[in-house]
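Working notes for the structure below.
Note that one protein chain is taken out, while the other chains of the complex remain in position.
The letters A and B name the chains in turn, as written, and every chain counts its residues from 1.
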Amino acid sequence: MLRPYLPILIIFIVGVIIPLAALGLSALLGPRKATKRKLVPYESGMNPIGPAMQRTPVRFYVVAMLFILFDIEIIFLTPYALYFRQMGLFGLGEMGVFLAILLLGFVYIWRKGALRWD
Amino acid sequence: MSEISTNAYVLVSAILFTIGVIGVMTRRNAIIMFMSVELMLNSANLALIAFSRAKASTDGQIITFFVIAVAAAEVAVGLALLVSIFRAKRTTNVDDVSTLKG
Partner (left out) sequence: MPFNPPSIDLTVLGMPALLMAWGMLVLLIDLFTSNQRVLATVSLIGLIATAGVGLLTWGTQRTAFFDMVVLDNFGTVVNWILLGATALSILLALDYLPRQNLMRGEFYALLLFATSGMLLLVQANDLVMIFIGVELLSISLYVLTGFAVPRISSGEAAMKYLLLGAFAAGFLVYGIALIYGFVAANDAISSTSLTAISQDLAAKQAAGIAINDPIILTGLGFVLIALGFKVSMVPFHAWTPDVYEGAPTPITAYMSVTTKGAALVAIIRLLTVAFAALRPEWQFIFAILAALTMTYGNIVAIAQKNLKRMLAYSSIAHAGYMLMGVLSASPLGASAFVIYLVAYALTNIGAFAVLTTLENRGMAALELQDLRGLYRRHPWLSVAMVIFMFSLAGVPLTAGFMGKFAVFQAAWDADLKWLVLVGVLTSVISAFFYLRVTVQMFMEEPVSAEAAERPVFATAPLVVGLTIAVVGIIILGVVPSQVLNFVNNTVVAAAR
C-alpha cells in the first residue's frame, strides 16, 4: 500500500544526507581561524551596517496585504483545476466571471497607486 | 495503518478552538489576538474536513474554501487598520488605544 510513496522516502533520505554530509565534511576538513570580523553575529564577515532590529517600511506591509488577498483568492481555482474537464464551458464561464472580478480589484489598486514603490 | 476516527479530529479541533477563544480573551496585543482568531477559524476548518470525510460529502470542503478566503480578507483589513493606528499611536497593544469610554 505504501509502495508508491517509496520515491518520496528516498528523496527524503537523500535530502537529509546531503546537507548533513556537507556540514560534517566542512567541520572535519576546514581550517578554523576565529577573526574579529567572523565573530560578528551577522552579515557574513562584512562590517555590519546599522542595528539588526530595523523598522520595516510600511510599504512592505501594503504589498504583503495585497499578496495575501490575491494569493488566497486563487484557492477558488483549485476545484476548477481538478474538475475542469467535467465542468466544460460552464466552468470556463464561472471562472471567467471570478477572474474578471479579481482583475477589477487589481486594476483598482494599480490605478490607486498601491503598487507604486516610492 | 489504522484509520484515525472522526471523533479524534473533532476533539483536536475543539481543543484548538478553545485555545483560540482563550487567546482572544486573555492576550492584549492585537496581532496575537488575530492569530488566535485564525486558530478558531482553522479549527473549524479541521472539523469541517473531518465531517466531510466521514460523510463522504464534499459540502464541508467547499465551506472550508470560503472560510479560508474570508479569513484572508479579514486579516488584510485588520493589518491595514493596525498599520494606520500604529502610525498615529506607535503601539499595537489594545489597552493603549482607549480614548472611547463612557
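In this text, a contact is a pair of C-beta atoms (placed from the backbone, for glycine too) under 8 Å apart; a residue touches a chain by one contact, two chains touch by 3 or more.
Note that the structure is a prediction, hence the values are computed from the model and not measured.
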At which residues does subunit B meet the chain that is not included here? 10, 13, 17, 20-21, 24, 30, 33-34, 37, 40-41, 43-45, 47-48, 50-52, 54-57, 59-60, 62-63, 66-67, 70, 73-74, 77-78, 81-82, 84-85, 88-89, 94, 97-100, 102
For subunit A, which residues touch the unseen chain? 83, 86-87, 90-91, 101, 104, 107-108, 111-112
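Heads up, the rule we're going with is that only the chains that are shown with their structure count from here on.
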Chain centres from averaged Cα atoms put subunit A and subunit B apart, in whole Å, by 22
Could you list, by residue number, the parts of subunit A that touch subunit B in their complex? 1-2, 58, 61-62, 64-66, 68-69, 71-73, 75-76, 78-79
Show which residues of subunit B lie in contact with subunit A when the two form their complex. 1, 62, 65, 68-69, 72-73, 75-76, 79-80, 83, 87
